[in-house]
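These notes concern the structure reproduced below.
All protein chains but one are shown in place.
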Amino acid sequence: MIRKWITTNRMTLTFVLLGLVIFLFIVVPLGKMILASDPAILLDTFLDSEVMRSIWLTLYAALIATAVGCLLGVPLAYLLARANFPGKRLVEGLIDIPIVVPHTAAGIALLFVFGRNFMVGKAFGAIGIQFVDSMAGIVIAMLFVSIPFLIDSAKEGFRKVDVRLEKVARSLGASPWQAFFRISLPLAWRSIVAGNIMMWARGISEFGAVLILAYHPMIAPVLVYERFETYGLDYARPVAVLLIMVCLIVFIALRMLVYQKEK
Amino acid sequence: MIRKWITTNRMTLTFVLLGLVIFLFIVVPLGKMILASDPAILLDTFLDSEVMRSIWLTLYAALIATAVGCLLGVPLAYLLARANFPGKRLVEGLIDIPIVVPHTAAGIALLFVFGRNFMVGKAFGAIGIQFVDSMAGIVIAMLFVSIPFLIDSAKEGFRKVDVRLEKVARSLGASPWQAFFRISLPLAWRSIVAGNIMMWARGISEFGAVLILAYHPMIAPVLVYERFETYGLDYARPVAVLLIMVCLIVFIALRMLVYQKEK
Amino acid sequence: MIKIKNLCVDLGDFLLYDISFTVSEGEYFVVLGPTGAGKTVLLESIAGLYPIKSGEIWLRGKEVVRLEPEKRGVSIVYQDHALFPHLSVKDNVIFGLRLRKEKHQEIKVTLDWITDLLSISHLLHRKPETLSGGERQKVALARALSTKPKVLLLDEPLSALDPETRENLQQELRQLHRVLNITTVHVTHDFEEAIALGHRIAVIGEGHLKQVGTPEQIFRQPNSEFVARFAMTRNIYLGEAVHKANGDNIFRIEGTEFVSAADTEGTCHASIRPEDILISLEPIRSSARNCFPGTITGIIDKGATLYITVNLPPDISCLVTRHSFEELELEEGKRVHVTFKASAVHLF
Partner (left out) sequence: MIKIKNLCVDLGDFLLYDISFTVSEGEYFVVLGPTGAGKTVLLESIAGLYPIKSGEIWLRGKEVVRLEPEKRGVSIVYQDHALFPHLSVKDNVIFGLRLRKEKHQEIKVTLDWITDLLSISHLLHRKPETLSGGERQKVALARALSTKPKVLLLDEPLSALDPETRENLQQELRQLHRVLNITTVHVTHDFEEAIALGHRIAVIGEGHLKQVGTPEQIFRQPNSEFVARFAMTRNIYLGEAVHKANGDNIFRIEGTEFVSAADTEGTCHASIRPEDILISLEPIRSSARNCFPGTITGIIDKGATLYITVNLPPDISCLVTRHSFEELELEEGKRVHVTFKASAVHLF
């Protein structure tokens, strides 16, 4: 009986085994690190004001980046979902570039625009905002590497909204703005929220670009690296665990919120 | 006339302006860095054997990670696209976690499994493979952060293949393997290739996790950071430019290859 | 009321060109054409929802090509109803009224009126996804009518429904039009729907307007093979028309000569509707000028009625009721006689 099942489902079985390898490869390191941690040390780390400050800073900076990204990215996503123009594919390709640009190189590139002695950096410097080793720099770095996630997700969301719903709304007397805010936006809402979550999470995870642009004030991923470099693995580990846990809690809570509304 | 157009298309105009801000924010730093580079210095950097070695190493390690990911990830993607089982959503969520885990924390987590004194690390050490400060470590780090991109893309590809095509193939006498290799795989091919490209590019871009697991041999993003730290911006810049250019060339060439076949 | 002049729209794959027609106040105008003929785009052009290439669109004596859709007073109902999925039935219906910032009391009056008219009052608090196909389409109609549009555009409103619901809603549409007398343009690919509802019918195909006329004209006097096929005239022949010395008009095909009441000459098409042809076992003495013996070569069973193909030659398809079919004991190979009037032979 079982033998018969194995014979007829040999492919499924093979696929399950291969898939299991990669699944365990992802889950085991994270699981082990979290489960094998000493609660006492974790608590100590939790009470370490430097750690907590850096985690808050990370969450906060990523949140600002996400807010800015949402304001500027959602309209762009709507345009890309609805309009057809020559070179549209090129624009879409360019927007996705930050995902594939090496993070440290991205940091260098940003430095050449937002650095004290360059274009935008100078302009902002005149009004007292500087990007190197500052909160603003962290936000800029996070925004750069994470914005494509939001735009792609929102674009997909808008694409799934039947254009004819907007058309019906127009024929019923809605202006383009009304059609957008009453029909398209509410219907694409879930994708936009999911995109925001992804963008926030991706911002929190960034290390390379931030390291170049703003080593200080220290965000959590930088702190993990600093402790690893300075004190070694055992000191870096509780910070990393705490950071991963915060990430997961935020990520899971928000995702559940989105999926709950689905029902 | 133009005034009339502006009035009726006020929303489009606003959206274009907002979108333009974020578009320029992405394009200008990259464009400026590439275009403003001195060709002579670039050539020097190109002839610097340390730089070229690190770039080759990056490309090569990412390629191995992608190959491994393809072998293990595609079957998993197929399962996730076709099978329904309790907890499927959880599995999908877990697989996406590497995208949002802070890179340095991911590096620490991997170290706790693949490090010399831990589980898997020990086992592999016995057969002469070690992950810390080695090629194998780079591959592992890249694989971890980039595998979700491949799985997601391949999954979408398989989902778009009508199940009934497989069913027809079965009724015509195909075994599950034959249906997979002759129908599902060729039809999902484009998504799988696109996923591989994304995975490779994401592997090349990784910095944080690799930094923790294998500072040496030095991959290009690490080299950029090292030069930045040691010699300053002017020395890091040409390496970063070269790296970005290699990334873009590879990325664009492969994408065009995929889209060309589309026609 | 509606005047379209030399309208030309680009559909990507092909052009819809040289479209001109007029719909008068209170008319129920049906546009008939195959799937993919650009019927939906034609409606969207009238509503201002699809950019036109050239031509003029007049609504109530005003050129509206540059007018925004929300100012045209035109409502549209799509085949798949296009209800707003995130709003309740009630909010769907009053969507247009809310935009108009009407007073609460006025909205209530209109809502009651329209939901009573379409008997959907019991659905008000449901979400669109929980409704049946027929209910959805009624809600879409209510929503379209709530703003009291001058023109109602219906884009295959019955196509997505099962036969029974379709027939009911068809009756409802006719009834609604009788009550409201609103100028309506209804597009469909279903010929039966077109003649059941339309005051006039426009047949569209191959990128342009083929014929505009009353159902009777489209039915009996198609001006092209395309229209004849669409009107399900099964008997379409290409042959030679001649005037005979005795004054008869003859259409000659495969050695058989049909007498026609039309007076065309030369190579042309002839169409004879299957229901205009009588089948009998013996020749019938009557005023009908055409009577031919033939052999039954095919039977297409449609349930209540059947199409009998008789080879004279040529093959000619005749409609009989199940009743006659059983009474005459028709079967393949049987020798029968077909009879039809000269006026049934339409030449074009």
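Worth pointing out:
A, B and C label the chains in the order they appear, each numbered from 1.
Assume a residue touches a chain if its C-beta (ideal position, glycine included) is under 8 Å from a C-beta of that chain, and two chains touch if they have at least 3 such contacts.
For clarity, every value in this text was computed on a predicted model and none was experimentally measured.
From the options C:Arg143, C:Arg273 or C:His346, the residue with contact to the chain not on display is C:Arg273.
Which of C:Glu129, C:Glu164 or C:Glu329 touches the hidden chain is settled by the complete complex: it is C:Glu164.
Note that of C:Glu63, C:Glu192, C:Glu265 or C:Glu331, the residue touching the chain absent from this view is C:Glu192.
Although one chain is not shown, part of chain C still touches it, namely residues 34-35, 162-164, 167, 170-171, 189, 191-192, 195-196, 215, 219, 229, 231-232, 273-276, 298, 300-305, 319, 321-323.
For chain B, the residues in touch with the chain missing from this view are 162, 164-165, 167-175, 178, 182-183, 186-187.
By our rule, only the chains that are shown with their structure count from here on.
By number of C-beta pairs in contact, the leading pair of chains is A-B. Comparing the CA-atom centres of all chains against that of chain A, the greatest distance is found for C.
Inter-chain spacing, taken between the CA centroids of chain A and chain B, is 15 Å. Note on chain placement: the centre of chain B and the centre of chain C lie 55 Å apart, centres being C-alpha means. For this pair, chain A with chain C, the centres built from the Cα atoms lie 54 Å apart. Residue positions of chain C with contacts to 2 or more other chains are 68. Residue numbers of chain B whose C-beta contacts span two or more other chains: none are found.
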